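Of the protein chains in this complex, one is absent; all others appear in place.
To keep things simple, chains are lettered A and B as they appear, and every chain counts its residues starting from 1.
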Amino acid sequence: MANQNMSKIKRKSLFDADEHTKRRNAAEKRFRWYGIGAISVGLLFLAVLATSIIREGAPAFTQTVVSVEFTLTQEQFDHAEKQLFKTKAYEGHLVSAMVSRLAERNLKVAIDGKVLERLLGKTGATLREFYRANPDQLGNLVKFDLTASSRVDGYFKGRVTRETLQDSRFLMLSDLDVVDALANAGIIKQAFNWNFITGTDSGVDNPGGAGIGASVVGSFFMMLVVLSLSLPIGVAASIYLEEFAPQNWFTDLIEVNISNLAAVPSIVFGILGLAVFIQFMHLPQSAPLVGGLVLTLMTLPTIIISTRAALKAVPPSIRDAALGVGASKMQSVFHHVLPLAMPGILTGTIIGLAQALGETAPLLLIGMVGFVARGYPDGLVAGFADPNSAMPAQIYTWAARADSSFYEKAWGGIIILLAFLLTMNIIAIILRRKFERRW
Amino acid sequence: MPLLWLITILIILSAVGFIFGRSKAWTLTKDGTVRLHSLPVYYGTNTALKAIIPGVFLVVIWLITQPLIVSNVVSGMIPSDAISAGSSRGLVLSEIRRTADGIDLAISTNVLNDAIIAEGNLETITDALKEAGAVVTSNITETILDAALEHRSLQTAGDVAMSIVAIALTLGGLFWGIREATPDFRARNSVETGVKYLLICASLIAILTTLGIILSLVFNTIEFFRLYPASDFFFGTEWAPSFSGRGGASKLGVLPLIWGTFYISIVALIVAVPIGLFSAIYLSEYASPRVRSIAKPLLEVLAGIPTIVYGLFALLTVGPLLVSVFGEGGVLGVSWQGGGRAVITAGLVMGIMLIPFVSSLSDDIINAVPQSLRDGSYGLGATQSETVKQVILPAALPGIVGAILLAASRAIGETMIVVLGAGAAARLSLNPFEAMTTVTAKIVSQLTGDSDFASPEALVAFALGMTLFVMTLMLNIVALYIVRKYREQYD
Partner (left out) sequence: MAMKDTKGLETQVATNEIKIAAKNVQVFYGDTHAIKNVSVDIEDKTVTAFIGPSGCGKSTFLRCLNRMNDTIDICRIEGDILLEGEDIYDRKVDPVQLRARVGMVFQKPNPFPKSIYDNVAYGPRIHGMARNKAELDAIVEKSLRRAALWGEVKDRLSSPGTGLSGGQQQRLCIARAVATEPEVLLMDEPCSALDPIATFQVEELIDELSKNFSVVIVTHSMQQAARVSQKTAFFHLGELVEFGETEQIFTSPVDPRTESYITGRIG
């Protein structure tokens, strides 16, 4: 009986693919394509994200400037200093000088004081600062590259177009012809916006002047706190858990806590920081010290987990060898195991720091959102204790402002933040490659 | 004296102790006849540890307890009738503290001195504080002034006492350590025991952190429930905090927020799980090593991008893009989507963020399925996709479910993407094209708004935090349980 069944099925040739197998192979092919499709979609998202960032953020690094050659006489200086609105007076002097010079250039467009006022940005303050710092330049011809108004900047960057522009006290449609003429004459041009990188945040009315410099310093102080606290504490805790802890309920409790904390949302840490550091301990709000403390608590579980892995990777034979020559357990750990695990520990720490650098939610809760990073901290202690912003919080602040000209600054901030993260990750990878040991 | 100086003095003292302890050990062995138990450096370290640990320990405990004691005493100075309606003892204490700080500031900038204070002219004093730059909103009252002055004097006295006791303890420890340095003393063991306890203290920080989180959530949540009924919070379907100050017309029901969180997370998982799972299957079963070495790290890049970047991406790129497809005048010719901020925007972007999460975890789990199962299946004449679908995935299923639950937990706790991409409107709606806010977004908005910290509008954030904490904790526990329970099936 069995033989007959067998002969019915088996006498088919191996060379003929039967229908059923063909369908199965077709299903196989489809399955493969789902996989390739999924990966492609993922990579597509990555590509779209990257292009968005670069395309939207690059304009933040350029600034439209107006090149002028200008002489301020001593009398004009004294006159301006006596006024109530000093910066406006300086601007006035500048504008009248420019009108006459531009008239000489014969640019075929009507340029008067009002138009120039609209085209120029907040130049009065810049001029005042310069002349107060360099009184010897009074009476000399000085070349300035002054920032243009944010709407003119927007015109060059495509935010403002002839179609969408509505006449206002900030910019009129007719002004655009002037702008074009001045651009052709080389008086208005694009320059690299160093102020974005080194400057501080500006008020809501001056998107062009916004800079991320102060926030970078704030982030730096925060990372200093995180590094100096989480590395020793994390390594100490890992050494205890990995080398010395006995198997009892206490150790289990610690380990359960660590794995739970690794999964707690970052905003809960923000609440912790608010309640304990600000309300209970009365540490200054929005200070990098407080931000650093909160981020330390967040980064500790990550560092502990990666340090333990690094310690586990050191083979027991090393420990045995140390004990064999009479070293104590602690000596074997600190003199032998720890140095060998150091590369892995450092790599894990750098990666933990990179994650902490990009965290935003906890910083918002400890007050970094309302605050405008208007100045650089003066001094080391002030760097930790004075209210400041941090890069992610600054980016959020710009994104949340009503004026959409700040969006480009937010994207630019992201480019800088990602640049830092990329550097840190590359350092971690190089460290890992260079010092990796294959036991 | 400032805390920094005190700590520096303690450190210097213990450094001195180290030097003395070590040199004493050296001198003992100078003639070569005496053998020490441990190396001289251990005697030095022993002294240093015995000096600094008591000192620092005392400072920490003092810094924690002193404010509580001072607050208690000062609070006793405020009679109940001095607390105006709509205020609370806590608020009054804050004002006293602010006043005390303001007086400190004013004295340090020479706007105020003890003579003026003694005069007791409230207006002069208030003006002086304002000129010094202190935050003062109204004229200082007599009771507040007295309480503030008492606060200052208690604080100063306490600080001085702390410094004295700490330095005394450190010196005591120093002498103890030096006395101990005899040849038979097992310095190394003493040091190592000390170091071990320091290591244990470092490990305790994890427990302290959890404790801190739980306490700060619980206390403030209880405070909140005192001002707003718990049943209205948990079962209320309307979220509409009033801006006019405390209590009154606020409706603080959490259900629309939980719904928003849930809905957006589901959308995120719908995006992340298929893409992540299929990517993992292809990369671990089909891809050549070269493709794997390129594609896997690239996908991991998505995991390293900070969430603020995703938030901005949602707000400024994905939102307008979706509107151009689903909104008025868009590609599809429908007008389902009004603004850029919507469930679908935040859900899509959050899904992108979660792809590497699901993919990495699934990849590990799939790789952990033993090769013998694959061989058994291929030996029977199964194709690769049949093997994956019918043998590998069922074997890996508990792990994959665990991974999905962990991804869900991450989605629920996510803040920046929803703050920027999902909007601020709390509603119970099924329409994915509408803006819908979440628990996390509201925590941010309630705590960074102008509400004063003791009002229910601000305290509700703690209750929300508690809810969030419990939700994610539950998910993580269930995920771990599922993985653990079903894991033994093929071992």
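Criterion: a residue touches a chain if its C-beta (ideal position, glycine included) is under 8 Å from a C-beta of that chain, and two chains touch if they have at least 3 such contacts.
Keep in mind that what you see is a predicted model, and the values were worked out from it rather than measured.
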Candidates B:Ser23, B:Thr182, B:Thr383 or B:Asn431 - the one touching the absent chain: B:Thr383
Where the unshown chain meets subunit B, residue by residue: 370, 372-373, 375-383, 386, 390-391, 394-395, 489-490
Touch residues of subunit A, complete complex, unshown partner: 2-3, 5-6, 9-10, 13-15, 17-18, 20-21, 24-25
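The rule is short, and it goes like this: only the chains that are shown with their structure count from here on.
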Complex contact set, residues of subunit A against subunit B: 24-25, 27-28, 31-32, 34-39, 41-43, 45-46, 48-49, 52-53, 56, 232-234, 236-237, 239-241, 244-245, 253-254, 257-258, 260-261, 263-269, 271-272, 274-276, 279-280, 282, 297, 300-301, 304, 328, 330, 354-355, 357-361, 364-365, 367, 369-370, 381, 392, 395-396, 399-400, 407, 410-411, 414, 417-418, 421, 425
Residues of subunit B touching subunit A in the complex: 4, 67, 97, 188-189, 192, 195-196, 198-200, 202-207, 209-210, 212-213, 216-217, 219-220, 274-279, 281-283, 286, 295, 298-299, 301-302, 304-309, 311-313, 315-317, 352, 355-356, 359, 383-386, 388-389, 406, 409-410, 412-416, 419-420, 440, 443-444, 447-448, 453, 461-462, 465, 468-469, 472-473, 476
